[in-house]
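Yeah, one chain of the complex is gone here, protein chain that is, but the others are all in their spots.
Right, chain A next:
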Amino acid sequence: MTLKYTYLLFYVWMVLLSMPSYANNGAIELITKTTQFEAGQSISLKFSNTDNETPSLYVSNSYGSTIIKPEIDSGILNYQIPQSISNKTGVVNWKLLANNSLSGAFTIISKQKAVALETYLGPPSIQAGGTDYSMLVVIPTDYLDNPLADSTKVTVKHQFLDNQNEEVVLMKNRIAYKNIYSETKTGRILVSSECLGFNSKEYTVNVLPAIPTDFNISHSRNHDYADGNQITTFSTSIIKDQFGNLVSDGTYIDFFITNRSNHILKTSSTTIKGIAVAKMIHPDHEDQWTVKAFVEGMAESKPIELAYKTIISDFNVLFSEDYRTVTIGPLKSFMNQMVPDGLEVSLSVFQNEIKLNTLTKSSFEGYATFKLDTNNFPSENYTLKIETAGVQKTYPNVKL
């Protein structure tokens, strides 16, 4: 029962509310019946007017709002919509600022002729393998920079290797878009689009290789002697991804070298045409290397082993009369030639089992000479240990 009263009250209120507007509605009426215009057209709203009233018209679209004063022509109110509004597509709401609240809306549609294709393509590089993609977004626009109407056909064309594709996509929500997936090969996808006979310029997506796969390594060296001078070169096989593409130039490869004393040496390189070439100086003592290369977390090689033979099995040590000048050499290499300059020779001085000092010298033309001055080593008994190329000699109780 209460509900009925409520309804009744509501109706009465509605009627009361609409009465004044009814009363005045006869005065001003919309004459223009068109509710759809093309952007760029001159648009004017005409109203018949029996009163002498000249109300302003409030007009609003998504870019903004304005108020227009009418031109009066023999009792007809003529509202000219400004270009700033009539050039933009979309819904335009209007309302007369009179005593009555006459209002309405019209739509502006774009001119269905593309003069520009606003295009976005990204990312500009993707990974091969068919899962990564780049998105092309095309917005065909008319001469007033309005997007064309939804469902306008846009042809997206792309070329990759021998394939050339065309596909029609329809505009939706004022854009047309297409995901362009990579294939299994690397290369360059050229993309363009077309709309209503208008063609875009060329866009590029680079397809870069996927992650590398396992590979092999090899080595090359001039000889297998540990002379501490020559260079051993490690090379990888051609590294490819799972689809057979060469990995991109500059891919970083780490080579880990485990030597006989279980120390891990390291060299590295970057690939060119899939091959990385790393260099390492020969050890200066007999050694056995196990080398394995990695692309961290992605690929690795099988280990290879290589051995270095010692170049020196023995050497002479010559003391001066006061034992203060120690000459080591001649240091002869595998063909009895003098070792190349720079072989490290170390002389450690011990006294009562305590190491006092280690002097190191580089060999020069097969010899290394140490001078033990009186300042650092006063006249007493010392033990001298001389080491080079992994060979050690000890001279106990040398009286300096």
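Definition applied: a residue touches a chain if its C-beta (ideal position, glycine included) is under 8 Å from a C-beta of that chain, and two chains touch if they have at least 3 such contacts; residues count from 1.
Definition applied: contacts and distances are computed from a predicted model.
Asker: When you check the chain that is not on display against UniProt, which of "Tryptophan synthase alpha chain", "Integral membrane protein", "Riboflavin transport system permease protein RibX" or "Glycosyltransferase 2-like domain-containing protein" does it turn out to be?
Answerer: "Integral membrane protein"
Asker: Who touches the missing chain here, A:41, A:65, A:83 or A:270?
Answerer: If we include the chain that is not displayed, A:270 is the one touching it.
Asker: Among A:143, A:198, A:256 or A:395, which residue is in touch with the absent chain?
Answerer: A:256
Asker: Of A:278, A:311 or A:384, which sits in contact with the chain we cannot see?
Answerer: Answer from the full complex: A:278 touches the omitted chain.
Asker: In the full complex, which residues of chain A touch the absent chain?
Answerer: Per the touch rule, chain A residues meeting the hidden chain are 120-125, 127, 131-132, 203, 208-209, 211-212, 229-231, 247-254, 256, 258, 262-270, 272, 277-281, 283, 292, 294-298, 300, 340-342, 361-364, 373-376.
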